[in-house]
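A protein chain is absent from this complex, but the other protein chains hold their places.
Here the chain labels run A, B and C in written order, and each chain numbers its own residues starting at 1.
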């Protein structure tokens, strides 16, 4: 994609992610969803900037803050709403729900709740892409908290030893549920954990979609060229509760206020103006369109049917 | 202990470890043991040099190459032989066997086979020592291969975040069963894995008991003072097969030959002579005594009875 | 403070909190570790206020490291402490499976050293939480030698079994029903006497059929029994309370009296704990049985998220009533 087209497209998807999530917050408050709602406010630049560095044939293994990566690939907003509502037309037919809406036909792996169970799985996708002789890449996402689990370690080590075409994104949003960074790690940062695996690790401003995209681009190019995996730490802030039921009153207000000033969607819009890719009306139009789309999708999904039992034990096994 | 006494004592225990293991190799070949035999040839300096840095009230969580640490604490050679023979008087009464002979009365935790399952357990011992307000330290051991498992990662991270008085020893003996280092890690070394946890990591010559002891001493002092955990990588070579059934023909002969020249027991003996702590006859006498002890213990254990079933289901639970 | 709580009710969740808090007051060796258990008071707020009451030394907010903190608890228990480990959802206990089954549960048999750890696991379905937030985990662990398993149904048992679990010198898996947390209340104050592990409770006497169940099933069973009483069918409801070790004497006495047995649990049927109960009942009571032991259980599927699917996946009152009626009258 040409530079301008890419930039505008990234902005559109970031704006759409924001609008869809804001809309779902309203839906949550109105009792339209089944359970809680996980959103990725202030993760938009990470989700979109990384996904934009991939080809459609590359594989994504995202988690719960990465709606933008799904949207980039073509997941429809109503499908994620349908997932949070348990609708029959959700990507899992209502068998799973909430954030479990990955679509394998878009080369997105649907994660389970256990974090970061998707990390080893992503190494397997990378393994398969390499095994088949393609130059495809797999990209896996997790949070700061999830780095504490064994699966993080085993996946990075395996990928490094096997030189797999894998890019690992750590979304450092300062908290794991209520747990602050100081109770998650004593390391200086997450990027330096790459040292333990002999792979490159970089820290990047997770608010700046261009910075994220550049880091992802480098890591993807490296993987594609057969030089193995990398780790990218993208720093941001979780601006909502862990999920919408959580008031997150454990977050010091100064911290929240500091980060509130750095809205990645707004910063991206401003940058587009600065670069002359869009004018201010153009930026506003993208955002208005995103909000309109989100509302349309909500209206469309609302009356979709719920699934009824249909040979449930039979569905457990593939033919 | 005075410098000389400590040095001589370390040599004695190293020589005893060697003699007991050599004796057990003979016992293995003569069919006197139940199953396979794991030995720690060329690990003597590591096992003894680290254990010597601790007090009897400190806790050890060793694995299968660390006989010297047990001997330092007072485990009797016949008890380890009894373990490999399944005797009633073995530390587990024959319920477990082989290398599973840790004695909690000596503050040694008896490991299961799963490696490094003992690492998280050691953090718990450290937690308890700190919880009780003591300045005690826990020390955990594992091999190069075991560092690939999630438990390694979770334990180091937990210990670092909680600033637990823990010292983690990685015994890098070049192989994990048949797996060479290149298939275990892409990192430059194991010491640098400490970076990922924000703790100090050092690499030390695992053949040189004085170097090992000094590194352990520093790490223990740090832990005792409340400054948290450290990682020590001690480099050596596994000079026997993974266990005695394994001819280890996957080891390039040049590699084995290079390391053969660096026998830690011999080097320690030579050093004692150099330092004037023992003369050559003294060194030889220690080694002869060790061999004599090993043989005596073998003769003593041979006719000990095997356990018979005795309320086995009742033994599963503590009262 | 009995005088304060005498006038109020106590929920299942509050009962757990009260018992846990009282044991922590009574025994300085008891500490709590888990994710978000401190400042946040736990995902379900069971330990709300504990950090203020007991301080960070005894209420430990762990990184997300289920295997790690389980191993930590094991090590601490070997040194004489009495850790209480909270899994945020029972589902996540899978990540600690190795530490629990190989290290913790087998330790006493291997070494003779006691290893007193209590594992708190909020478990079960009916909350639209889907395949990896709704699991019953008893069948993963009931087979394992060395672990005890309790699953209280009432606030009183929740308190009494928590106290027994913490005081027990063995690992105890304490299955707390997150569905019952705020749905079951009893008048306070609670007794804080231990409820012995290994003892079932006949919570309703009856003559025609024995319903053997635990946790949520007890409440469903009592409701079914009440309705069937109106039809003249007398159902005995046995609340197992402890799954391992199983109170075979109480079960056998009930079945020998009624000659008919139905086992009920929410967990999936295939090799669910009902299989062990059914196998045992027919071994113990075969010559008194008027028909096979019948199992009512969840479907052999993951727990689906969507309401109609989830409702169909786990036992509901109509199935329980009709099964009991059929068994009692044929």
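In the analysis below, a contact is a pair of C-beta atoms (placed from the backbone, for glycine too) under 8 Å apart; a residue touches a chain by one contact, two chains touch by 3 or more.
Treat the numbers as computed from the prediction; the structure is a model and nothing was measured.
Just so you know, the chain we are not showing touches A, B, C across the whole complex. Looking at B:62, B:150 or B:264, the residue that reaches the missing chain in the full complex is B:150.
When the whole complex is considered, the residue among A:6, A:106 or A:128 that touches the unshown chain is A:128. In the complete assembly, the contact with the undisplayed chain comes from C:273, out of C:40, C:54 or C:273. The chain omitted from view is touched by exactly one of B:27, B:121, B:176 or B:191, namely B:176. When the omitted chain is restored, the residue from C:22, C:102, C:169 or C:259 that touches it is C:102. The chain that is not drawn here is touched, among residues A:50, A:79 or A:110, by A:110. Think of the hidden chain as still there; on chain B it touches residues 34-35, 86-88, 92, 94-98, 100, 112-115, 145-146, 148-150, 176-179, 183-185, 250, 306-309, 312-313, 315-316. As for the chain not pictured, it touches chain C at residues 91, 94-95, 97-98, 101-102, 106, 109-110, 131-132, 139-140, 142-143, 145-146, 244, 267-268, 270-276, 278-279, 282-283, 286, 289, 291-295, 300-302, 304.
Annotation for chain A: contacts to the undisplayed chain at residues 59, 61, 91-93, 95-96, 100, 102, 104, 109-110, 112-114, 117, 119-129, 131-132, 138, 150-151, 154-155, 157-158, 161-162, 315-319.
Everything below uses one rule, namely that only the chains that are shown with their structure count from here on.
The chains in contact with chain B as well as with chain C are A. For the pair chain A and chain C, the distance between mean C-alpha positions equals 36 Å. Within chain B, residues 150-151, 154, 157-158, 161 each touch two or more of the remaining chains. Annotation for chain C: residues touching 2 or more other chains are 62-63, 65, 67-68.
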